Structures are given as C-alpha cells and as structure tokens.
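Omission of a single protein chain aside, the complex is shown with its protein chains in their original locations.
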Amino acid sequence: MKVKTFPHGIHPPEIKERTFDKAIEVMPPPEKLTIPLLQHFGSPAEPLVKKGDEVFVGQKIGEGTALFSASIHSSVSGKVLSTDNHIHPLGHSILAVTIANDGEDHLLPSLQGTKDPFSLTPDEIRQRVKEAGIVGLGGAAFPTAVKLSPPKDKPVDTVIINGCECEPLLTADYRLMLEHPEDILKGAEIVRLATGAESIIVGIENNKKKAFKIFQEKAKNNAAEVALLKTKYPQGAEKNLIYALLRREVPRGGLPFDVGVVVQNVGTTKAIWDAVSQGEPLYQRVITVSGNGIEQPKNVLVRIGTPFQNVINFCGGLKENVNLLVMGGPMMGVAQWSLETPIIKGTSGLLAWKAPLSYFEYSCIRCGRCVEHCPMGLVPSQLMKFVKFDNLIEAENWGILDCVECGSCQYSCPAKILLVHWIRLGKNKIISLRRKNKA
Amino acid sequence: MPTKSIGEEFLKGFWKENPIFRQLLGMCPTLAVTNAMINGLAMGLATAFVLIFSSLVVSSIKKLIPSQVRIATYIVIIATFVTIADRFLAAFFPPISKNLGPYVPLIVVNCIILGRQEAFSSKNTVGRSLIDAFGMSLGFILGLLILSAIREILGFGTFFGFQVMGQWFKPWIIMILPPGAFITLGILLALALQIERKTKARR
Amino acid sequence: MTNKTFILQSSPHFKDKDSVPKIMYAVIFSLMPAAFASIYFFRLKAVVMLFSCVVVSLATEAIFLWLRKKPFHSLLDGSSVITGLILAMTLPPSLSLELAVIGAAAAIAIGKQVFGGLGHNIFNPALVGRAFLQTSFPVAMTTWIPPVTAKINTATYATPLANLKFEEAVAQGTLTPLKDLFWGNIGGCLGEASAITLLIGALYLLFRRVIDWRIPVGIMVSLSAFTGVFWLISPEKYASPLFHILSGGLMIGAFFMATDMVTSPISPLGSWIYALGIGLIVGLIRLFGGFPEGVMYSILFMNAFVPLLNRYARPQILGERSKR
Partner (left out) sequence: MNLSARMIAVLTSVGLLSGGFLSTVGLLTKERIALNKQKEIEEAILAVVPGTESSQKLYEEKDLSIYGGKDEDGNLLGFAIHASGVGFQDKITLMFGTNASLTRITNLTILDQKETPGLGAKITDRESFLKYWENKDCSQPLSLRKPPAISPEDLSSSEVNTITGATISSESVLNTVNLSLERLKRLKTEGKFAIEERNAN
C-alpha cells in the first residue's frame, strides 16, 4: 500500500508506547466540576443557569447564540454552586459554571435519539449537532455545526476523517479508533449526508497499523476509503492532510470548503454519531494522560469540567520532579500553571514531565532548518526577525498569517530561538491592528 | 543671530562638525587619495584653498545672488578656484598632481565646499565665513592626515615617506588599495561614534 | 501534593537535540581527516599553522566579545574554531606565521565581529581573512612549496592550477595526474593537498545533514558544464572538468566554505542559484581570469547575493504552489 504524505514537516520522537495498548478507562465524575462557558473557537456562550439551580447530565447550561459559538452542557447532575470567573486552560479567566455532583448521574429526561439517523435531512443533522454543542475535538475546537454547512457556491465532494494523531504521546484518538470503529464510520456517513459529499476518506498514520486494519475491515460495508499516511508531524494539520490525501491545496487564507473538502477528527465524528443517534450532547471526551511525570499513564474518558488535579489523581498522581504540565500535545499544547484548571472540550491530552528550565538562545545562523521543515512553506526565521524589528507589513507579505503554529520550526531550530512565540506575537499584533483600523 | 563665539565657530570643524568623521562629507577624495600622507596633505590643502576662497567670495556677494540661481553661481565660483588649484599643482608640483589624478578637478563636487556655501557662507558675514572655512578646512585636513597616516604606516611602513617600521614589517598592501580605505574609514567612524557616545554620556 | 509549581512556556514543548555548538563541532570533526592529511604532507609547519590560526581566532573573538560586552557563550560554540581551521587550510604552507596570525585576526575582526558576530556576517569570515592576506601579501600568498612527501627539491613550486594557467600544461603534457589530485601529494594550500580526505569529511557532514547537498552538487555541476564545453571543443588546450573539480580549492570550497550556513541561502531554490553561480564564476576565473584559482573570490562574490536570494528565492507558501 502506498503511503501518502505532504512535503516538509518533522519527525519528533513518538513516545506513544506508554498508553498505546491501554484501553480507555472511564473516570468517575468528581464531586465538584467547573465548566467554562467558552470551550471553542468563537464567542462565549450565554449562561442559562444560576446559583442554586438543579441540573441534569446533558442539560444545556450555556447557549451559544453567535454564529461561531457552541452550547455548553452540564456533565453531571447536581446543584449549581456558582457562575463566576474561573481559570481557563488557555490562560485568561473566563465565566464558568461550578456544579456540585450529587453522584446520581441523572440523565436529562428530554434527551432522545433518532431511530434512523441516516434518514435525517442535512438541516436536521446540523440542528442536532448544534444542540449537542459539538466542536472539533482535535484541539482547535471549531464549532462543528459551522463546519457542516458548506456555502452554496462551494460544493463539498470529499469528507476526510482525520485519524492521524500526529502529536507525540497522544493516543486518545487511536484508542477510540480501536474501540469504536463502527461509531466513527457511521458518524462519517452522517457528515457525508450533512455536507452532500460523495466520498469519505479515513486517513491513518502508519504507526497505527492496527487501527488501519480494523478500519479497512469495517469500511468495506460503508464504502469509505481508508488511506495510510506516513508518520510525520504535522500530518494531521488540516491543510497538509488535504494535500497529502488529495493533492489539493487550500488557498492562502481559505478553508477546506474552497477545495471541496470537510475534515473531521475521529473523536468529533464519534461525538456527531452519539449526538445524532442518541441525542447525547458533548459532555465527556477521551483524553490521554501521559508523559514521564505521570505515575500511571492512561487513556481516560473524562467529564468536561473535571479539574486537572482529579484526572491526575486518577492516574496515580504526579512524580516529584515534574515542572511542566501541558494541555494537548507536546507540539501545540498549552502549558498550564494550575491543577485547578478544568478539562474542556478541546483537551486532547494532559501531559506532564520535567523540562529544562531554559535554553541558551544563540543568534540565528540561517541554517535553513525552519524553512526545510515548515509544512506551510514559510520562512520562520525571517518572520521572527520582522516581528522583532516591528516590521509587520513585511511579516504579512511573507505570509505570517498562514502560519499554523505547528512548532516544526522551533522544534528543529538549533539556535533554540522561540520562533513560534515571535510569530504568534506578530500575528496578534497584526490582528489587533486590523481591528483597530476597522473600528 | 550668531549664537556661537568666534572660537567655537572655528573649533567646531575639528570635532563637533568634523566633515569626515561627523558629517561624512567629501568621501570621494577621503577614500581615493589617502594612501600616502603627502597625497592626503596635498588634497587637504587644495580643498582648503578652494573652500576658503569660495567662502570669501560667496559671503561677500551673497546679497547680490538671487536664490534661484545660487547653486549655479556657487558652482561657477567653486569651479574657478578648483581650476586654479589644479593648474597650480600641475605647474609647480607635477608628481603630486599626477598622484592625485582626477581628484583635484573633482573637488568641484566635494560636498564640503558646496555644503559650507549653502549652509554657512550664504547666511553669515565675511569674517565668520572665513573662520568657518578655516575651521572646516583644518578639520578636513586633520581627518585626511589621520586616515592617510594609518594607511601609509600599514601599507608602506612609512610616515610622510620616512621609514618608521622595522625591516621585519611586511607592508599590508590591502591598506593602500581601495578596500583598505573603506576598512580604515569604517573603523575610524566607529571609533568616532563611540567617543561621541562616551562624551555625551559623561555630559 | 499541594502547590506544585509549573513553568509556563509557549509551544512547542519538544526540542530537537541538535544545537548550534553541535553543528559547529560536527564541522570541526569533519575537517579532521583533511587536517591530518595536511600534517602528513607538510609536517610540523601544518601543525603550527592550524594551531596558531585557531588560537588567534579564539583570542580575537574573545577580545571583541569583551569589548562589545557580550556573553562568552559564543566563544565556545565552535564557530571561531571553524573559522581559524578553515583559514589555516586555505593558506600556503610556506606562509610565515605572523601573516597567518594577521589573517586569523582579520577574519574574525572584519569578517565576523564588525557585522555583529555569529549569524550576522555577510561574507564567510575565513575567506575574508584569506582575501585580506591575498591582497596584502600577494607574493607570500602565491609562493608554494611541494609537500614533504613529494621528493622534489625545488624552492618554489607551481600548484597544479598555476601550472595549467601559466605553463600551458595541457599542451606540454605536464598536467598533474588526476590520481595525485585525488589521493594527495600535490602542492597547494594546506587543505588542498588531498581530495579524498576532504571528501570523507564532507560525506560525514552530508550524512549528518549539517550541510546542504545542493550547494556542492550545484557548484560541481556548473563548473563541469562550463569547463566541459571548452574541453570538448579543444581538449588539447583546456583541462578536463574532473581536473578542475579535483584541483585547487574547489573541494574544500564547495563542501566547507560555500556551505557555511550563515552565508549561504536558506531556501532550496536560493541554494541552487547560489551554487550554480559559484561554479560558473570559478570556471570563468580559472579559464579567462588573471588568477589561476577563483574559488575564494567566487564564493565571496556569491555571498553578497545571499540576502537577495533569501528574499526573492523563498519557498512558495502552501496554497500558492498550484492553482486549482
């Protein structure tokens, strides 16, 4: 079988073996959870409950009203303790609903499935997905309902199910593919119906051969194509994945819709199936808890809103010398400073290890490794210099906004320059400048 | 209107407004003829002659010159003195004239001279203009001498033609070639900037 | 487990093991076979030259770091050792020591530190040092002695290229045999003595992916193409492309000097243009120029174009490569 891939990129150590063969364990919900009202790309949801309210599992507690927004649901049954600002994994403080778990796990009675999900119209599917508050579970947390609504002038012909999980350490998607292949394939079929696409391609990296075999077996009934991809980072990045599988290039600043493609992560696909077939909103997800700072690395099904502390305790706790806690993968994940921080929909992993405190930063020796590895074909070292000297116009000309912050450049930089950090700074400066000019 | 004392007016050309190190004017002769001190001195004197007499003439007839044609008038005046200097050197110092080559006629376009006319002589009295011209000329000669001393010592091992380096010394030919001029000037400019920064910090 | 403190850092949280010093030391390591070959061919003189150039480079670097009040880290990164080593290997073995010392000091001072130190220089520092010496002491820089191992008893000795240029060696049939060029035992700079030892070091660098394979390949392709055309037209007048590749400083230039990361382009297309340009200019100088050898000036010349190449030959951004 021919292995497909994209040009450039890196191959960091995979270190997936710790949790590779560990089945997903269900973690009992903790006594108290905090559910932030912003867990997606877009505007925060409006709170629907107040202190003292009784809530059920799956009850909507935040309504996403804006276009780029998603509803938030309670992940336990119990009493609302407060709606207040709380630490959010992305750094800033965000309005969150704190719920005391009554331990009963009463499901919201009004939740109901559909007998024949495949007979639903695209609009009905989108409605259900929106109701369930589903967002992209790969990490970017883009509201899925939006992703299922291709514009009229951009017909979609292919649905890509992203089973790459190219980030090192993470195995949550892999376990999901092993344990729920049918749900994923059915979810893919729903996505295909919703977008009016013709074909489905499931892309799996060749370090996950077992998952690939299972999918090949199961996909026979579903007429979905299963493609093997080279193990390479960032194989799972949307634009690179589309290029690897279809040799189509998403234009700069464009969306997959522009080339007739919709990409869904396997976790999201399963959530879509659960929402459409059972009416179950997104209130729990599978995450990988790993890294050599975790006593018992595991793949865990956790309720959204569970504080990191509880998850780590469930996995045997932290080792003594740990000094870095990362939500997400080691390449794109966000460093965390508090164990109070809750798990959100976009959390794909919780990693902890001992990291060197700092590196000596040499000056750029123009070795060109960042250029060699940038999957987007940018010149990160030059972008860094532009941002450093505040030359934002040139930075934009050189495509700073096309950067997906995958970290390949910084990973490979021998001078240990914080390239992604500088690029992020530049992007933020440009975007805030644009806002100011618009206002 | 004048805010500087006579002394200040004269001394500014040596350091504060030194044409070579501070204003970076007259780079063409500075780089081209400073491979030996005798050439540097001759070029400096020729420039001084032109500068002083042009300043004298320009400042004395400044009221007569309409501003629209002032540059043309200055150039005619400067060119006159340059030609005199050139002919004089060719007649009485033929070896120096040969060494300086086209750079004597090129004094016409030396920014120091036109710059002083435009910036100073056309606005100041004859006396002040002369003082300014003398100061600037001496500053320029000083700069040329420093540059050519370094280049001559390293490039020929001599100082004004006298052997100063021992037999062991192998002349650095690069110093009497154009790259040597650029390297030396660059280093001197960096030093000048450094000194300026230090004195500013002390103030 | 209470109140654990964590560090905050921006992603990515993984780092490749390679670092600037590691790259630099790989280059130093790869120069060792050629350095030992030069010691074999020129004995004590080579040892003294290599050693003093390295020491003076380090000392000059240290002085400048101290003057500029910069951390002394960059003294240990190995880059000045490389500069000293490469400079020494491009010097004639007969050169007197004080001139080598001046060259090493000039290489670091005006080749590297005046631009702002490692990563900021435009021109390859070792070559700047060599150009400084070449212009300052042209006679000393073009006086060659035969290697100790070659049993020739003459005070002066022409390099294979000088032989080719000034003695009409092709017509006379006195061209240095390719075998000698390849294995060594010829006159020339310390590092030019033996092609095979340079090749061994270069293969290690290519294998370690420290140098860009496009640059040596591009240089050799364009030099072969250029000299090959003339060779095919009149083989009785011009030397073969293989002679040109193996002789003089081409090997050391193509593998160790043109590939200097700081002064070579960062994009693949840029590297190709840069390399083809170097090969072409080397050919032009060797066949039609006033000097027998042109590797140094052609690399310095193309170095000057690197900022332009970095700007105009940058890779295409994904989404621009093809239009659907």
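Just so it is clear, A, B and C label the chains in written order, and each chain counts residues from 1 on its own.
As a convention for this text, a contact is a pair of C-beta atoms (placed from the backbone, for glycine too) under 8 Å apart; a residue touches a chain by one contact, two chains touch by 3 or more.
Here the structure is a predicted model, which is why all the values come from computation and not from measurement.
Q: Could you list, sorted by label, every displayed chain in contact with the chain left out?
A: B, C
Q: Out of B:Ala90, B:Val108 or B:Val126, which residue would touch the omitted chain in the full complex?
A: In the full complex, the listed residue that touches the missing chain is B:Ala90.
Q: Identify the residue among B:Ile6, B:Leu24, B:Ala72 or B:Ala119 that touches the chain left out of the display.
A: Of the candidates B:Ile6, B:Leu24, B:Ala72 or B:Ala119, B:Ala72 is in touch with the missing chain.
Q: May I ask you to list the residues on subunit C that touch the chain which is not drawn?
A: Counting only subunit C, the missing chain is touched by 137-139, 142-143, 156, 158, 166-167, 290.
Q: What residue numbers in subunit B mark contact with the hidden partner chain?
A: The list for subunit B reads 64-66, 68-69, 72-73, 76-77, 79-80, 83-84, 87-88, 90-92, 94, 155, 171, 173, 176-177.
Just so we're on the same page, only the chains that are shown with their structure count from here on.
Q: Answer with line, ring, star, complete or other to describe the graph linking chains that touch.
A: line
Q: At what distance in angstrom does the C-alpha mean of subunit B lie from that of subunit A?
A: Centres of subunit A and subunit B (C-alpha means) sit 69 Å apart.
Q: I'd like the Å distance between the centres of subunit A and subunit C, where a centre is the mean of that chain's Cα atoms.
A: 48
Q: Going by the contact rule already set, what residues in subunit B reach two or more other chains?
A: Where subunit B is concerned, no single residue meets two or more other chains.
Q: Per the contact definition, I'd like the list of subunit B residues that touch subunit C in the complex.
A: Residues 170-175, 177, 179, 183, 186, 190 of subunit B touch subunit C in their complex.
Q: Of all residues in subunit A, which touch subunit C in the complex?
A: 10, 12-13, 168, 239-240, 243, 248-254, 259, 317-318, 322-326, 328, 330-339, 355, 357, 359-360, 362-368, 371-372, 374-379, 381-382, 398-399, 402, 405-407, 410-416, 418, 420-421, 424
Q: For the complex, which residues does subunit C have touching subunit A?
A: These residues of subunit C touch subunit A: 1, 4-16, 18-20, 22-23, 73-74, 77, 79, 116-120, 212, 261-268, 271, 310, 314-322, 324.
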